[in-house]
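Of the protein chains in this complex, one is absent; all others appear in place.
Each chain gets a letter, A and B, in the order it is written, and its residues are counted from 1.
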Amino acid sequence: MRRRLTHLTLLAVAFFSVFPLYYSVVVASRHNSALAEVPPPLLPGGNFLANVQRVFDTVPFALALLNSFLVAGSIAIAVMFFSTLAGFAFAKLSFRGRNILLLITVATMMVPAQLGIIPLYMLMAKIEWTGSMYALVVPALVNAFGVFFMTQYLSRALPTELLEAGRVDGATTWGLFWHVVLPAARPAAAVLGMLTFMSAWNDYFWPLVVLTPENPTVQVALSTLASGYVNDYVLGLSGTAVGTLPLILVFVLLGKQIIGGIMQGAVKG
Amino acid sequence: MATLPAAVPGRRRRLVRHALDLKLSPYAYVAPFFLLFCAFGVFPLIFTAWVSLHEWTLTSDTHTFIGVENFGTLLGDGYFWNATFNTFSIGVLSTAPQLVLAIWLAHLLNRPLRAQTFFRITLLVPNVTSVVAVVVIFSQLFGRDYGLINWMLSWFGIEGVAWAEGTATSHVAISVMIMWRWTGYNALIFLAAMQAVPRELYEAATIDGASNLTQLKKITIPMIRPTIIFVVTVSTIGAMQILAEPLLFGAGSGAGGITSGGPDRQFQTLALYVYDLGFTKFDFGYASAASWVMFLFVVVAAGVNYLLTRRLGGAFK
Partner (left out) sequence: MATPYSQARRFGRLAVPVLTASALALALAACGGGSQQTADTGGGTAEKVTLSVALFGDFGFKPLYEEYRKTHPDVEIVERVTQFNDHHNNLVKRLATNAGAADVEAVEVGYISSFTSQPDKFHDLKQYGLDKRQGDYLDWKWQQGLSKNGSRLLGLGTDVGGLAMCYRKDLFEKAGLPTDREKVAELWPTWEQYIDTGKKFAANVKDAKFVDSPGEIFRAIVNQAPVGLYDAQDQIVVATNPEVKKAWDLSNQLSLNGLSAKLAAFSPPWNTGFAKGSFATIICPAWMTGYIQEQAKDAAGKWDIAKVPGGSGNSGGSHLLLPKQGKHPEEAAELIDFLTSKDNQARVFKEEGTFPSIPALYDDPSIQSFTKPFFGDAPIGKIYSDAARTLKPQHLGPKEGDVRVAVGDGLGRVEQGKQTPDEAWAQVVADVEKIK
């Protein structure tokens, strides 16, 4: 009885989690006039492909997908690498000022992203990176969350004996990192990479400020769609579906590993 | 193995190199983070402070030093305080229920269940959805005349709620969007922490006849306190910086006043106010002053919440 109740509750939660996305596909598969129907339509119509075609005709969406993929991919890989590197140092190496540096790292998470936007924008304008993907990738190559995350994980999951054995064999610190730490860090690094990829893919504000509609990321293209031609909702939501589905697909396919990784690597304070 | 025992003269050199490796390499490893952070984190922070002391607009090349005048104006600026109120209101409305819900969900999932993975994946789906999509969809759901939510409310005799027009209703609508996006994510983080709690504790409690709720209160929450503190702090920081939701809601809801968060600024958050000043009025000097004060608020709010959750957690012990 209890268990059934739990299941029902969770099913309801699952429903609410998925419904808005489902509803957007419903709207995306219909015509604009469907929005005004009472009661609202709850089943997909037959216009989805035609609407998606309109998306690709209206904005350079293929380019946007490619840009987003490259940007999010580069950021994810860089964050995984640099965070593991710094996490290794913080978790397993002793050096003067370690604790204070770690504290500073955590504290930097408090700096609001928007605080930097104006000077960052002026900086990008000065070095002529506005409109270029460099402006998105370079500032995002590291982040405090990643460093903290990997520090947490490695301090628990990487046996110190393994490192000591490596030292006895005469390995340098770099050798240890390369041959011991990186492989051991893989589950957590994969999660970090996935989370970073998702948030980079979905980053909205900074790309909107610094890019142009000709060379957009998915989010910039979406905002063009949603606000360009007289707020065409159906167009906006079709774009949304096309821009989100790749992510969802990856997610469902790799879901088990990702969730497993989160379970293993998540922050345990 | 990679290295063979070397001859005696080489040995000293190797020892020196080994010592250097141990001493210096850690700094090299944390250096990329700190270097990039200095370039793209610290520099903007300081530069923003510098700009805030000037009359500085995008369109003019002359930047007049005016000391703390911008900060003085800010303290007397009703719109700034309105935005501060909205930020805290939306922050509390979105964060508090979200965390309670997340802990509860994690608690539900933290037991043997069929279809565990399915539930966990669906919890993360909202977080994968882009914020543009979330707001476009929710603006439609919260529509005044033809929205799904008002349609359902009409079954209970509540007609035509103008969500975007009212202060309270617009805050609720925006908070729902934020909650929808982040509850599942936080639930999974809590769940991870819960799974590290030794099973025996629960078994012993069950034998003692402790109810489910008591177990949650007496065992789970104290045991995952560090995670709660972490999540609360991060959520607070996030809540203080809400921008995309009110910006897009203003455009999508038809209430008017897009960058001002409604014609009465009823849902203009601090971040949106800074955006309005910086990127529609191009008044960089004043916007920089506002964002610095906002930064201070974030630090204070995060600090207060940190202390509060430490206290609260302690109370359960």
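Heads up, the rule we're going with is that a contact is a pair of C-beta atoms (placed from the backbone, for glycine too) under 8 Å apart; a residue touches a chain by one contact, two chains touch by 3 or more.
None of these values were measured; they are calculated from a predicted model.
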Query: Of the residues A:91, A:120 or A:180, which one touches the chain left out of the display?
result: A:180
Query: Of the residues listed, A:12, A:42 or A:66, which one is in contact with the missing chain?
result: A:66
- prompt: Hey, which chain A residues sit against the chain that's not shown?
  reply: 32-33, 35-36, 58, 60, 63, 66-67, 70-71, 73-74, 77-78, 80-81, 121-122, 125, 128, 130-134, 137, 161-162, 165-166, 168-169, 171, 178-180, 182-184, 212-215, 224, 227-233
- line: For chain B, residues touching the missing partner are 1, 58-59, 139-140, 143-146, 162, 165, 251-260, 262-264, 266, 279-282
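Here is the rule we use: only the chains that are shown with their structure count from here on.
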Message: Between chain A and chain B, what distance separates the C-alpha centroids? Give it in angstrom.
response: 15
- line: Within the complex, chain A is touched by chain B residues 1-3, 18, 21-23, 25-27, 29-30, 32-34, 36-37, 39-41, 43-45, 47-48, 51, 105, 108-109, 111, 113-114, 117-134, 136-138, 140-141, 145-146, 148, 151, 180, 184, 188-189, 191-193, 195-196, 224-227, 229-230, 234, 237, 240-241, 243-244, 248, 251-252, 271, 274-275, 278-279, 284, 287-288, 291-292, 294-295, 298-299, 302
Task: Would you mind writing out the residues of chain A in touch with chain B in their complex?
output: 3, 6-7, 9-10, 13-14, 16-18, 20-21, 23-24, 27, 35-40, 82-83, 85-86, 88-90, 93-95, 98, 101, 105, 108-120, 122-123, 138-139, 141-142, 144, 147, 169-175, 177, 198, 201-202, 204-205, 209, 218-219, 222-223, 226-227, 231, 233, 236-237, 240, 243-244, 247-248, 251-252, 255-256, 258-259, 262-269
